[in-house]
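Of the protein chains in this complex, all but one are displayed in their positions.
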Amino acid sequence: MDILEFGKGVLAQQPFSVLLGAELTQFEQGLAEIQLPLRADLKQQHGFAHGGVVSYLADNALTYAGGSVLGQVLTLEMKINYTRPAIGEQLIARAEVESHGKRQAVCSCRVYAVKDGEEKLCALAQGTVLVTG
Amino acid sequence: MDILEFGKGVLAQQPFSVLLGAELTQFEQGLAEIQLPLRADLKQQHGFAHGGVVSYLADNALTYAGGSVLGQVLTLEMKINYTRPAIGEQLIARAEVESHGKRQAVCSCRVYAVKDGEEKLCALAQGTVLVTG
Amino acid sequence: MDILEFGKGVLAQQPFSVLLGAELTQFEQGLAEIQLPLRADLKQQHGFAHGGVVSYLADNALTYAGGSVLGQVLTLEMKINYTRPAIGEQLIARAEVESHGKRQAVCSCRVYAVKDGEEKLCALAQGTVLVTG
Partner (left out) sequence: MDILEFGKGVLAQQPFSVLLGAELTQFEQGLAEIQLPLRADLKQQHGFAHGGVVSYLADNALTYAGGSVLGQVLTLEMKINYTRPAIGEQLIARAEVESHGKRQAVCSCRVYAVKDGEEKLCALAQGTVLVTG
């Protein structure tokens, strides 16, 4: 089984990711991309994605990116800047490993909102991913 | 209508907060508390709350705390440290304003997981809340 | 030798801390306080302490707080919010351990500027401290 299929299987075991409808669309050495269709129930009162949805996506993409080089991991901490309201039909989080040792990785992530096919940066995140077990 | 009832009304207009089942349990000048029963679909594959659930809760509590002194706001940025797996039946996020001017507030938040009635700190967050409009 | 004297000895071995003139004024289980007289050469062009001075102080206080429970450590990452220009004659950073295991601690820090004897919060920080060696 390839690494993308493996990653999709892990995501399918996260009830929260299933609830939100996240899809792992890229997963390779040092990189992860997760997409999320922006259903109405993922939005907040102003019509754009709730910050918690955006931070979920960034957190998860950071974890996957770190996991691609470290194996089984968890996100130790994360920082996120919301740069623009997340308006549109889809969110895409792209994370990459910036630096890593044997036990931890520092990863960055950009979250884009796709509206009418155009991607706009709506959040920038960075965090630390740690090996578990 | 008192401020707590007003705040509950705002939360009820956030589809994502309704989806997750968050309840505003305290809301006063400089303080906000939001609770979230830990349903099975808010967990991840290891049986504890998904980091994205915890960060959603922290983000929202920070926004409410800032809003209690500034009015209509949004969270500009946030940083979260996960200190312990969020295991139990309930999450409680308590946020407070640390400092504020007329247009922005810096708030901190502690998220506790409640298991068998005992609260344990599972995350620490801080962020900037900005007036909108 | 008591722990405060030990800590002062460590600070005296940090050339950068000596250059800036930092003094460890409290150091006990879970707590650290470092003070810094605001010399003219620690300021920036607007007459208040340079952000880098404030972040140095927060970083160091976080490290000391973590070290008080973990031994030899380093700061893995830090987040700082500047809440007010650091104007006055002295800076005081007070850090405490919020949560810790055997290998890492999450600590928070408040930095105050003292002007005419009055303390005002000028920064809020939180970070992760890790055992070395």
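By written order: A, B and C. Residues from 1 in each chain.
As a convention for this text, a residue touches a chain if its C-beta (ideal position, glycine included) is under 8 Å from a C-beta of that chain, and two chains touch if they have at least 3 such contacts.
Every value quoted in this text rests on a predicted model; they were computed, and no experiment measured them.
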**OP:** Using the definition of touch stated at the top, determine which of C:Leu24, C:Leu57, C:Leu70 or C:Ala95 touches the missing chain.
**Re:** C:Leu57
Original post:
Of the residues B:Glu33, B:Asp59, B:Glu77 or B:Glu98, which one touches the chain left out of the display?
Top reply: B:Glu77
Original post:
Which positions on chain A touch the chain that was left off?
Top reply: 79, 81, 83-84, 98-99, 106, 108, 110, 121, 124, 126-128
Original post:
Can you list where chain B touches the absent chain?
Top reply: 76-77, 79, 104, 106, 128
Subject >> On chain C, residues whose C-beta touches the chain left out of the figure >> reply: 10, 13-20, 40-45, 49-53, 55-57, 59-60, 63, 74-82
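FYI, only the chains that are shown with their structure count from here on.
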Subject >> Between chain A and chain B, centroid-to-centroid distance (C-alpha), Å >> reply: 20
Original post:
At what distance in angstrom does the C-alpha mean of chain C lie from that of chain B?
Top reply: 28
**OP:** Could you tell me which residues belong to chain C and also touch two or more other chains?
**Re:** 79, 106, 128
